[in-house]
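Here it is: the structure, laid out below.
All protein chains of the complex are present and in place, except for one that has been dropped.
And now, chain A:
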């Protein structure tokens, strides 16, 4: 169109450059740049998605396939049984026992963990001497392999020889059957989880706290808010997205707990009477000692769905909180407010 000189131009006042960018005009370098601009980002993220498809999606789909068959661990695929494996798992009292144990251990670990992690982060957010030292120290438990943690804690909570038993004895208290009674065993396992993850979560929350502009605190302080008030009215609301992230990751981790209960009493799969058998341990028992891969796979899918459900509940709560959050928070006017506005602008 632009190259035509003989035909009557439809618009005599056509500007020298057409609004539509003409493709042939681009040089190779420009094309490359365009290609780079449009495609490169996908290429950069592609390895993750390729890996994810390979080690994430494929196993999930394959597990679904296995769960629909009678599938012996060693002998392999048997007859197609539809949803029968799911029915069997859901009607198995051991599954519900494992479900209760998992939720109980999760609650016993997640709640204290979040509270302590937030508190620790708030402490570390203060002006301390040797910041890095303190921060590194709380991360230390995270570096220790979970297997080692489990072995050590199994010793600590040994009903007969453990230091906790010794302490109880010293105070003249009845020994606690850590590996035999339901609640003490859950407590012991939750303490392993807490020991390992509290510092880690505290660091994530600390990062969120550090991102809060300092002048917000200053203005609040000028307005007479004390430390506790500042913590509850500034820190907590402003780290809420991070808190939610921590909640979600610990939910996912908590529902999949395996190593700690497995090694708490290594010869059983979660206690001699399944006192602390979690869903993943139940799955493990089905898959290995009992060699029923079909039912184990069905359990894996049920767990997957439970986690998705938990995620959705988390998401719903998050949205509810965000809506509530959208209301403007009344802030005192005056120099402090001006200061704050200035801070926000910069």
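Just so we're on the same page, a contact is a pair of C-beta atoms (placed from the backbone, for glycine too) under 8 Å apart; a residue touches a chain by one contact, two chains touch by 3 or more; residues count from 1.
In the analysis below, contacts and distances are computed from a predicted model.
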UniProt protein name of the chain not shown, from "Transcriptional regulator PadR-like family protein", "Cellobiose transport system substrate-binding protein", "Putative murein hydrolase (TIGR00659 family)" or "MbtH family protein": "Cellobiose transport system substrate-binding protein"
Residue among A:34, A:75 or A:319 that touches the chain left out of view: A:75
Missing-partner contacts on chain A, residue numbers: 41, 43-48, 50-51, 55, 73-75, 92-94, 159-161, 177, 179-180, 265-269, 272-274, 285, 288-291, 293
